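Only one protein chain is missing; all other protein chains are in place.
Going in written order, the chains are labelled A and B, and every chain counts its residues from 1.
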Amino acid sequence: MSTWRIARLIAAKDLRIEWRSRVVTNQVLPFAALVMVLFAFALDNDNVLTRVAPGLVWLATMFSMLVLVQRAFAVETADGALDALQVAGVRPGGIFLGKSLALAAQLAVLETVLLIAAVVLYQAELQASGAVLLVTTFAAATTGLAFVGTLYGGLAAGAKGRETLLPLLMLPVVAPVLIGATRATEAAFGTNGASSSEGWPWIGLLILFAVLFGAGGTLAFGSLIDE
Amino acid sequence: MEPVVHLADVVAVLGGFPVLAGADLTVQRGEILLLRGPNGAGKTSLLRLCAGLLPVERGSATVLGCDLAVDRTVVRSRVGLLGHANGLYADLTVADNVAFWGATVGATKDEVAGSLARMGLDGRLADVHVGRLSAGQRRRTALACLVARRAELWLLDEPHAGLDAAGRDELDATLREAAASGATVMVASHELERAGALATRVVEVVGGQVRQAGTP
Partner (left out) sequence: MTPTDTPTSDTSPIDPAAAVRRPTGTAFTRALGVASLVGIVWLVLFGLFLSPNDASQKAGVRILYIHVPSAWLAYLAFIVTGVSSAAYLFKRTRSLTWDRIAGASAEVGVLFMGVALITGSLWGRISWGIFWTWDSRLTTTAFLFVTYIGYLAVRGLGGSHQQRARRSAIIALLAVLEVPLVHFSVKWWRPLHQQESVAEGKLSGLMLFSLFVGIVSFTLLYVWLVLHRQRVLAMEDSLDDQGLDQALAERRAEGAQV
């Protein structure tokens, strides 16, 4: 069975589980919105909030992603399904790509909600001229985040104390995405008078990040989840 | 003919503890082998090792012609393991679970439907979420997933546990059928009368080693 077919199979399975259980919809999205409200309490200034809105969107994405990743692998380890997937002879690269695909889809929903929250709560203004840049930024950053989340989530899945290990391993790695995606989003929003042309170099960084971790994860995932 | 499983002085370690301490075992094609022995003797580890999940620390192990010391990943697609855990997704229905596990080995829709029918899950139960099932029904679902996998070597760890009388009969018939069609079956069980009637040979697992116990 080809790697791509198995990836689609696993992604469809993960999304179906989410569709049936609604854990992300009913718990993670409200959590993310709550984080946005708490930022407003902490910063307590409308001008500041509008200025830092792009950064807060990505920060809230990363914190919520920790929960998403834990959930994605809790589903696999609860009844020994990760073992069963390995015994099924499924190529680890396929598991990696499939779980990444499902995680990316969930992240995309999450980011959309956070973007709307930024507009509503922080008076961030979307510009028509930055629309292409914005969509490209979100696509590239989401891909990179999904790869890193799946890679480190898989490593932590079999380990004791995984809840504490995952943030320690994952957050330093996604720092370049936080920087790159925030700057590109600022450019798309026109925050602080930034023009959208300033955003494109950051897209290069985000794509490089996604390609490196996508390739690394496809190769290394088998060794990380194996006993 | 080359044996399906050949273990020679195999040592396997889990968390620093030698779960297998020099196991020797040869299983021929078409056999239904019963593994019996006290709790903690190494039956589960033996099955997991044959499935390519537990690494071989010392000794040599060949399963379906693959040397597990060299590469224990290639054998995996050809064996089917039913462990203590069922490997089911609680938020999916019975039919979805069987369809998913069948699809991982490229089973067709008909084959998946056949597996469901084989374990008596084709009726009302098919659309129930696994999380709502009783332990015995989950076991049946896991067995249907195993049937859909069409493995050459079936590895079952306490498969009778939790099943009702009808489920046990269906399981036994399925295993006999599999063996008759050329598959090989290894069953670890405490239910000696039940499994003994099914098995063509019995071995005793004690202290991480395997002893012959003759035919049942």
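Here is the rule we use: a contact is a pair of C-beta atoms (placed from the backbone, for glycine too) under 8 Å apart; a residue touches a chain by one contact, two chains touch by 3 or more.
Just so it is clear, the model here is predicted, and its values are computed rather than measured.
Engineer: Identify the visible chains that the left-out chain touches across the whole complex.
Structural biologist: Displayed chains contacted by the hidden chain, ordered by label: A, B.
Engineer: Which residue among A:Lys13, A:Arg71 or A:Arg183 touches the omitted chain?
Structural biologist: Residue touching the chain left out of view: A:Arg183.
Engineer: Thinking of the whole complex, not just what is shown, which of A:Leu34, A:Val48, A:Ala74 or A:Ala175 touches the missing chain?
Structural biologist: The single option touching the absent chain is A:Ala175.
Engineer: Quick one: which of B:Gly52, B:Gly102, B:Gly167 or B:Gly208 touches the chain that's been left out?
Structural biologist: Of the listed residues, the one touching the omitted chain is B:Gly208.
Engineer: Tell me which residue among A:Leu68, A:Ala81 or A:Leu155 touches the hidden chain in the full complex.
Structural biologist: Spelled out, the listed residue whose C-beta touches the missing chain is A:Leu155.
Engineer: Thinking of the whole complex, not just what is shown, which of B:Pro3, B:Gly30 or B:Pro55 touches the missing chain?
Structural biologist: Hidden-chain contact among the options goes to B:Pro55.
Engineer: Name every residue on subunit B in touch with the hidden partner chain.
Structural biologist: These residues of subunit B touch the chain that is not shown: 11, 13, 15-18, 21-22, 38, 55, 57, 206-209, 211.
Engineer: Touching the hidden chain in the full complex, which residues of subunit A are there? Just list them.
Structural biologist: Touch with the absent chain occurs at residues 151, 155, 159-160, 165, 168-169, 172-173, 175-176, 179-180, 183, 201-202, 205, 208-209, 212-213, 216, 220, 223-224, 226-227.
Please note the rule applied: only the chains that are shown with their structure count from here on.
Engineer: Counting only Cα atoms for the centres, state how far subunit A is from subunit B in Å.
Structural biologist: One centre to the other, that is 37 Å.
Engineer: Would you tell me which residues of subunit A are touching subunit B in their complex?
Structural biologist: 1, 6, 9, 13, 16-17, 20-21, 75, 78-81, 83-90, 222, 227
Engineer: Quick check: in the complex, which residue numbers of subunit B touch subunit A?
Structural biologist: Touching subunit A: residues 51-55, 73, 76-81, 83-92, 96, 100-101, 103-106, 129, 149 of subunit B.
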